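Only a single protein chain was left out; the remaining protein chains are all shown in position.
Let's turn to chain A:
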Amino acid sequence: MTQWSGYLGLILQGALVTIELTLMGSVLALIMAFLAGIGRLSRFFVLRALATAYIEFFRGTSIFVQLFWVYFVLPLAGISLTPLQAGVLALGLNVGAYAAEVVRGAIQSIGREQYEACIALNLGRWQGMRHVILPQALLVMLPTFGNNAIELLKATSVVSLISLADLTFQAQVVRSQTGNTLMPFTTILVIYFVLALIISWGVRSLERRMARGLDGVRV
């Protein structure tokens, strides 16, 4: 029990890696979500097909399989990635595919009259998207993005299997060094839960801030 503080430090180091992975993965996921989500609504068949293939591929196989594929098979093609890079890549691409459907759904949920108003105001397709559609759609996306971010946080535990020293990995280290199982695993479960709570709280307050001034507009 006296050495527990030292092991706690180890677990907190893991928590930093988990947070880092979650943040970097979320950024990549966000970029992919908008690229693929808007791509699916494109006028051009090639873009639509590419976006659909990306989404179906990454939603069709699990993050674990993708991670192993990125980590073990890509080096054979000459692309060698560190565990952290492989983790961010797999997490970001995987969650990005799920979030892309959210982007598409949110954009499609904006009423026809908004598009008609864009045409009436002589806005170009891109202008209409940028100034009229996306600001409204963003608010619709936000709660689901929060859920996706929590899914991403949970998925980060899988990177421990490619020897990246995240929370789960450190818990395994503590387990093998002390033989104590209850303490490390309970500690990391609580840490994961607190991180998930922070994400959902952050998204909710972001949503409140963005909804400010839209009271009369939203139906």
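The criterion applied here is as follows: a contact is a pair of C-beta atoms (placed from the backbone, for glycine too) under 8 Å apart; a residue touches a chain by one contact, two chains touch by 3 or more; residues count from 1.
By our rule, contacts and distances are computed from a predicted model.
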item	value
Identity of the absent chain, which is to be given by its UniProt protein name, from "Ectoine/hydroxyectoine ABC transporter permease subunit EhuD", "Succinate dehydrogenase hydrophobic membrane anchor subunit", "Methyltransferase type 12" or "Fe-S oxidoreductase"	"Ectoine/hydroxyectoine ABC transporter permease subunit EhuD"
Touching residue (missing chain; options A:85, A:144 or A:157)	A:157
Hidden partner chain, residues of chain A it touches	56-57, 59-62, 64-66, 68-69, 72-73, 76-77, 150, 153-158, 160-161, 167-168, 171-172, 175, 181-182, 185-186, 188-189, 192-193, 196-197
